[in-house]
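A single protein chain has been omitted; all remaining protein chains appear in their positions.
Just so it is clear, A, B and C label the chains in written order, and each chain counts residues from 1 on its own.
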Amino acid sequence: MDMNQTHLKGALDRIIADLPAIEQELNAADAKLGDGDTGGMFARVIGAMHAAEVPSNSDLGATLSAYARATAAATGSSLGTLIATAMLTIAKQTKGRMEIEWSELGPLLEQARDAMSARGGATLGDKTVLDALDAVARAIKGLSDPATVHSAAQAAAVATLEDFRNRPNKIGRARMFAEASIGHDDPGMLAVVRVIQAIGR
Amino acid sequence: MDMNQTHLKGALDRIIADLPAIEQELNAADAKLGDGDTGGMFARVIGAMHAAEVPSNSDLGATLSAYARATAAATGSSLGTLIATAMLTIAKQTKGRMEIEWSELGPLLEQARDAMSARGGATLGDKTVLDALDAVARAIKGLSDPATVHSAAQAAAVATLEDFRNRPNKIGRARMFAEASIGHDDPGMLAVVRVIQAIGR
Amino acid sequence: MKKLLNSPTSYVDDVLEGLVAANPGFVLDGQSLRVIRRASGAVKGKVGIASGGGSGHLPLFTGYVGQGLLSTCAIGNVFEGPNLQSCMDAISLAEGGEGVLLLFGNYGGDKMNFAMASEMLEEEGIRTRTVLATDDIASAAPDEAAKRRGVAGLIYAYKIAGAAAEAGHDLDSVAAFAQKTVEATRTIGLALNSCIVPGSVGPTFQIADDEIEMGMGIHGEPGIWRGKLKPAGELVEEMLERLLAELPVNEGKRVSILVNGLGATPLDELYIIFAEAKKRLDASGYTIVQPMVGNYVTSMEMAGVSISLLALDDELAHFLAAPADSPFWKI
Partner (left out) sequence: MKKLLNSPTSYVDDVLEGLVAANPGFVLDGQSLRVIRRASGAVKGKVGIASGGGSGHLPLFTGYVGQGLLSTCAIGNVFEGPNLQSCMDAISLAEGGEGVLLLFGNYGGDKMNFAMASEMLEEEGIRTRTVLATDDIASAAPDEAAKRRGVAGLIYAYKIAGAAAEAGHDLDSVAAFAQKTVEATRTIGLALNSCIVPGSVGPTFQIADDEIEMGMGIHGEPGIWRGKLKPAGELVEEMLERLLAELPVNEGKRVSILVNGLGATPLDELYIIFAEAKKRLDASGYTIVQPMVGNYVTSMEMAGVSISLLALDDELAHFLAAPADSPFWKI
């Protein structure tokens, strides 16, 4: 089965099931190097997406666009705004389509990544959500079986998190503490890992 | 030997020796019903009196007047101002005298008590420093042996403290909590007890 | 004790040094060097207004020296009344030939020292009148209102007496306006945590992490009840009920409201409290005039809020709206 609105809604439900733990973990990660609010903001954004009234047979573009609007209204934080940017970008590409093939997901994520980079000014290697997204996008390129897509995505995200752990943050609140940020997970990157893990449950 | 400046200075020294403990105890007592500053204020007043430069062969009036001025400059608190009032009153009565008989002390304290009552508006029975002073003044009336004076004063002060413990405060910060003040020592009264005990050591 | 200071003993003098250096309208003066007066000096031919009180309540008391407000202010040690000399200084420096109103809070030490000072200065020909703020309804029952302590509502009396003096009223009538204001003002506060007196071993009192104390005084004097924190709306409901039960409201039900932070409470929370209060006052037919929200009378790092109401008539409303120019209250 191709990817459709039901997948999106199901993914959201599974993230919500894990949300309390994710919220705490992201807050704690952000408190080490930022302002400690990544988790709270993330929880609010997910809640707003969930509360958004999206007719159950909308196309993917309309669904994501509604999610993006809900996100943008719920926050003006860095990560929240980047999430909205990503969803808007993919919404534009999937406007009018009820489903997409799983193999299309990788390229779509790459477009999202580029839009986020343009909006936020970060580049790959800065130890942000971008690096995780980039790794996932590249890992699932060409894959068309949903289970394979998921496990490749998860492996790539986790590997990137670990790979970057001992590198310094180069943007956002954490950046100036190059030394101090070494050894800590970037909260945005960690969010990607936890989201993929939640979706897989 | 009659009472002279040496006695005053010696008393001050002995109070200072006990001061850390007295300060803490008075603060704690005042914190229960007032603003918790009786001890700090008292310590400052005693320190100021001690630091006051009083020529060592001044008469009693001059000595007490210097102590009163030092006290008045060190604080504007209720108790501090009343202490200054008391010392000024006795200073006036002992102006020019190098020594007084111990039996004169009681009547002098009665005059001080009356001046404090006029200044502060409290009357006997209000559970204040006045009640302790009054009891002491009456107890030592007619006594002329210093040791007897001291033990009578101490016994009267302690008895008054205990007698008033289960009565309500009727003036000052503690007054409105009639119920709550029952069972607690009045800090001003407690100060009289501790001062007399210190002097006796 | 985590405070930004040099030493507890120099605390008050260090604060005054900064206060005067930062505010060109203030001069530190008097034999005691514990009086703030207007840089422009006493106004010849007008009634002077002297106040005073302990340190630790900024902007009270000294912050309200300025045109249309206080002439002078004596400053005591932290939470102690001003001493005798500083009271004498404050009165002398306020005298412009028409007498001086002594306007301060109803506390023992303050009363004694101002009384002694005025007795001594009356001998030198300075006429004084004394009016005491007694706005804290938690500090005594209504039938013992004269025993109530003065808290945040004192600044309403500053404003109205200051405007009356500025307008050229004589000593008796300035005192009468101040007295009228005091009688038309009611305050109740609540505290979330304690302040720390510099040099003390610790906080003035202990309070649990989820508790508040309703009716607490500005030095940590015990209040009416201690219990679990409640939503802002419920707290305001109780505070207003207590205040309105005895506020002598005039026709038209005009009131001014002061939502005052005790020092460590974020401005955000004061506005939440104000919004709740306004909702309820509006619903009960009161008209709010010149609302004030901010840290006007504090207790150092104490967190909490007080609400003061002043029942207005035309006269009081007129003086309340008159120009004023101090660093902390400008109109």
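Everything that follows uses one rule, which is that contacts are C-beta pairs under 8 Å (C-beta built on N, C-alpha and C of every residue); 3 or more make two chains touch, one makes a residue touch a chain.
From a predicted model like this one, the values you see are computed outputs, not experimental measurements.
The chain we do not see here touches A, C in the full complex.
Within the complete assembly, C:Leu58 is the residue of C:Leu58, C:Ala117 or C:Ile188 that touches the hidden chain. Touch with the chain omitted from the figure is made, among C:Ser32, C:Ser51, C:Asn193 or C:Asn260, by C:Asn193. Only one of C:Met112, C:Leu235, C:Val255 or C:Leu312 touches the absent chain when the whole complex is considered: C:Leu235.
Checked against the full complex, the candidates A:Asp37, A:Asp59 or A:Asp131 give a single residue touching the omitted chain, namely A:Asp37.
Annotation for chain A: contacts to the undisplayed chain at residues 24, 27, 31, 33-37, 40-41, 44, 72-82, 84-85, 119-120, 171-173, 175-177, 180.
Listed for chain C, the residues touching the missing chain in the whole complex are 2-7, 11, 14-19, 21-22, 55-56, 58-59, 192-193, 195, 209-210, 212, 229, 231-233, 235, 259, 263-276, 278, 291-293, 295, 298, 300-301, 303, 305, 330.
The criterion applied here is as follows: only the chains that are shown with their structure count from here on.
Viewed as a contact network, the protein chains fit none of the simple shapes, being neither a path, a ring, a star nor fully connected. The interface carrying the most C-beta pairs in contact is the one between chains B-C. Seen from the Cα centre of chain C, the chain whose own Cα centre is farthest off is A. If each chain is reduced to the centroid of its CA atoms, chain A and chain B end up 73 Å from each other.
Distance between chain A and chain C, defined via averaged C-alpha coordinates, is recorded as 54 Å. Centroid to centroid, with C-alpha atoms defining each point, chain B and chain C lie 31 Å apart.
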